[in-house]
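Structure in structure tokens, see below.
Not every chain of the complex is shown here; the ones you see sit where they belong.
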Amino acid sequence: MKFIETLREGEKIQEVYLCRRKMTALTKAGKPYESLMLQDKTGTVDAKIWDVGSQGIDEFDELDYIMIVADVTSFQGALQLNVKRVRKMSEGEYDPKDYLPVSDKDIDQMYAELQQYIKSVANPYLNRLLSKFFMEDADFEKRFKFHSAAKSVHHGFVGGLLEHTLSVTRNCAYFAESYPILNRDLLITAAICHDIGKLEELSTFPQNDYTDEGQLLGHIMIGAEMVSDVIKEIDGFPVTLGNELKHCILAHHGELEFGSPKKPALAEALALSFADNLDAKMETLKEIFSSVPEGNLQWLGFNRLLETNLRRTGR
Amino acid sequence: MKFIETLREGEKIQEVYLCRRKMTALTKAGKPYESLMLQDKTGTVDAKIWDVGSQGIDEFDELDYIMIVADVTSFQGALQLNVKRVRKMSEGEYDPKDYLPVSDKDIDQMYAELQQYIKSVANPYLNRLLSKFFMEDADFEKRFKFHSAAKSVHHGFVGGLLEHTLSVTRNCAYFAESYPILNRDLLITAAICHDIGKLEELSTFPQNDYTDEGQLLGHIMIGAEMVSDVIKEIDGFPVTLGNELKHCILAHHGELEFGSPKKPALAEALALSFADNLDAKMETLKEIFSSVPEGNLQWLGFNRLLETNLRRTGR
């Protein structure tokens, strides 16, 4: 496959890309044309279909994968594709991983590890709850494996939600071992469920953007309600335990100003907020540092999230 | 009835009070005695049962209404009852309004007005939702009429939740008339439901204190979930409308730091937050000013909630 970052002016190509954006516009002469933004995992490129009605130009929509025949030209210093033919691809004719950012970890292996943590939860009600989501619901599992944990910022890639969830769970397992005041079963359960609301807050790839429900309610409220609904299906689930679990989810951002409606009032809620925050920050640094070669000690500029200039350390 | 604020040293009384607190303690000599705090609507008084095992002292618990025979004495400058006999009262043997703070408005009349607002909601789904709570659920109605809207601060009395809800609803009806961008049906519905979570956040009178669920989840989350659950029971309730309604409830505190997990993102959510905040502040002032005679322009001291010294104005 010829990736977008390798295109050069003057080439003629036949290639499949993801159509990220599509708009109809008018030339000065008043003739309609299509303006596209095409994407693969290496970047995006502007493309135009000047001859809209012509044969060889299939119907297609934004977020479709399309095979194009095109000339690589340039306009005002940037590359532009002059598209001659378009054919819409069906699932199976392309590999989504060529077009989307993807976790560099093995997704199935991560999911298996997460399931091991679930099996280690001794409390039968919590174990039941986790199983209903993560062991018995194939559709949930499929979505959970494919989802990102963010629109941008950290973990904004296929598998990102799983990778982040597993990492937070590992952190919590370590904390439970280190600090005996922590109720391990509650903490592990809360860790595994803490971001499940993101399945509804963000649309699925390739869109990966805030949904209307996500904008209005947020993943904290959505996740707490998802947990609440499954609790109601489990006979005899202790009321206090259910509220403790929901509290951990509500409070996992740690501070009211970060969108938690309650400050952590249980040790487990506090520990979860540390585990989550730590993983988010470390992944943020990892993503920032990924574009800097090891051993390069240059300062990378002011980072608004961390409110400081940053650099790598040597070894 | 002889109210607590009229008791004088040296009197002997036989009267019914609410037992607010009850603890067993030891005299220096090691003899157990009961230390009580008794309450009526005019105040509280310390009471002791020195002769715990004696005849004439019924079994009773905190929050029971008890008929006592006692001498009024004083200890370290404060009145103290020396209790000789105790009999536990049953419902009907006393009038709770003598013991608890109560709204000075007519509760049934307020509820009828609230129901009028419900009837004015034209959208069938929203009307259905309101009816299920406020028109068809006798137990809900009974609890809603009796509940307070706060542990302390404003509206902390029987009927307080209803009085506050009605007042916020009136404000919203006025706003909807004044500002045509507002969707009246959505706004009225949100106003009526905005604090229903307080039914679970605060225990019922005479206790009127935060419940475990209230501490862990808060009335914002609880209320949103109550609404969510009823929405699920209504066939065809539009998803978008449901999320808008839940958003209004989540955002009604107006700011993240006041416990809303989302800032108001809809005009109706913003209007509701004004209506709620305005009523809370006006009632707070009303309660502060209630102990100051009209025409008295004395400064009343620094108020922590309003962050200023306060006084009444003349007419």
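Order of writing sets the labels: A and B. Residues in every chain begin at 1.
Everything below uses one rule, namely that a contact is a pair of C-beta atoms (placed from the backbone, for glycine too) under 8 Å apart; a residue touches a chain by one contact, two chains touch by 3 or more.
Not measured: the values here are computed from a predicted model.
Engineer: With 2 chains shown in place, count up the copies in the whole assembly for me.
Structural biologist: 6
What we mean here is this: only the chains that are shown with their structure count from here on.
Engineer: As a quick test, compute the distance in whole Å between the mean CA positions of chain A and chain B.
Structural biologist: Chain centres of chain A and chain B, defined by C-alpha means, are spaced 44 Å apart.
Engineer: Of all residues in chain B, which touch chain A in the complex?
Structural biologist: Listed in rising order, the residues of chain B that touch chain A are 212-213, 215-218, 220-221, 224-225, 228, 239-240, 243-244, 246-247, 250, 256-262, 265-266.
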